[in-house]
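Report on the following structure.
Every protein chain but one is kept in place in this view of the complex.
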Amino acid sequence: MSFWEEFIAYLMRGWIMTVELLALSIPLSILLGLALATARVYGNKVVSLIAAGFVALLRGLPLVVTLLIVFFALPRIGLYFDPFWSAVIAFIMCSGAYQSEYVRAAIQSIDVGQSLAAQALGMTKLQEVVHIILPQAFRRALPGISNEIIYLILYSSLAYIIGVQEIFATAKHFNSLQFRPIEIFSTTALIYAFMATVATFFFKKLEERLKIPGLEIV
Amino acid sequence: MVSVVDYVPYILEGVLWTLGLVGGGLLIGFIVGLPSAIAQVYGHRFLKIMVEVYAWFFRSVPLLVLLFLFYWGIFPALGFKLDPLTCSILVLGIRSGAYQSQIFRGAITSVGEGQYIAARTLGMSKMRAIYHIVLPQALRISIPGWANEYAIILKDSAICFTLGVMEILTRTRYVVMATLEPLIPYFIAGALFIVLTYSGTKILNTIYDKLKIPGLIWRM
Partner (left out) sequence: MEDVESMVEDEIVLKVEDLYKSYNNVIVLKGISFEVRRGETKIICGPSGSGKSTLLRCINLLTKPDKGMIWLEGEELTTRSININKVRQKIGFVFQEFNLFNHLTALRNVSIGLEVVKKMKREEAYKRAMEVLRKVGLEEHAHKYPAELSGGQKQRVAIARALAMNPSIILYDEPTSALDPQLIGEVLEVMKALAREKVTSIVVTHEMGFAQSVGDEMLFMYDGKIIERGPPEEVIHNPKTEIAKKFFERIQELYGREKR
């Protein structure tokens, strides 16, 4: 097999793992972001404080450190996750925390009249949040959320540090066999750049599709 | 048996290295990013496209990949044998330049064309108008974006442990290997990063409040 054939086979394997990591982390991080923001705005004092503390903590920690803590330190207190799930958990927590800031700002930007009208119809707080507030807040937060997800795509490479065989890990391994770093790492770089660019494009389209007159970002 | 007291100073010494990475990266990022932003707003088409491609590439590739590409590939190929610290600072800096160019471009645009044109009608040259009128305003309103960039580059600097730069995380990992005790060292490292993130951001925002001019704000 030629260098490139073998390399592409390696990359393919890693790329599938990267996609698996992201396919789990992205939707769950969005849900966590919505949940944290909701908890901060609508939770009672305790819930809101816990959510705020969680967000501040994860926004203050480098993702690598979070990753290492989840994988190496948490087992010491009885929480064991394999490398793949450790990575997914760290990614969800980190990205969810960052995303929640956008969602929270978006929720707070929504006019109180929306809430009053929902209450006047007899909606419960939960119905109001789910049907009236979050659909509007999500749209306003979408540009910020998209940005965080693009970061997440790039930072998913850090999973290699705890031994997940994602695309960077396979590239690095292949380099240790062949030692042609320029070809190997620049190809890897371009694959990430491609993924990020496709994601950017996708989110632009999504924003356009979800766009509603009068609900522009403020 | 190694006790906490023995290794804490060792980890703390890493703060200097971390701050070196952050300071060096931010400085190089500034030196690269500001001209890039000016080129993007006022430059010729060709220059604009060059900057566009540069910013796109460095913002679309993970830092981890950039570190390995430059450390093992590009710098050696260009004939530079750089130590991990120098290489890391350069990569952090060039990458930060891509992000900073976005910050400065946003700031320059929000200062508004009116200011630039007003300066030109006073008879200032293009360079003078940018230097005396646009930049003093743009730099002020960039500070919050810059504070954010500080927090990002600080956290990203931890990734340089993969090249063995003796910053906080590298030292923490050595301690974990030596003591076989991950919990406390990682929590110390985490605490250090949190303190550095929030204190640095606070300082920069205080500076911003001091330099703030009424009515001058970020408009996108």
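Labels for the chains are A and B, by order of writing; each one numbers its residues from 1.
The criterion applied here is as follows: a contact is a pair of C-beta atoms (placed from the backbone, for glycine too) under 8 Å apart; a residue touches a chain by one contact, two chains touch by 3 or more.
Values in this document were obtained by computation on a predicted structure and should not be read as measured data.
Although it is not drawn, the missing chain touches A when the whole complex is taken into account. Checked against the full complex, the one of A:Leu79, A:Leu121, A:Leu177 or A:Leu206 touching the unshown chain is A:Leu121. Of the residues in chain A, those that touch the hidden partner chain are 111, 113-114, 116-124, 127, 131-132, 135-136, 139, 212-215.
The rule is short, and it goes like this: only the chains that are shown with their structure count from here on.
A separation of 22 Å divides the Cα centre of chain A from that of chain B.
Contact residues on chain B toward chain A in their complex (touch as defined above): 56-57, 59-66, 68-69, 72-74, 76-77, 154-159, 161-162, 169, 173, 176, 181-183, 186-187, 189-190, 193-194, 197-198.
Interface of chain A with chain B (complex): residues 56-57, 59-66, 68-69, 72-73, 76-77, 154-158, 160-161, 168, 171-172, 175, 181-182, 184-186, 188-189, 192-193, 196-197.
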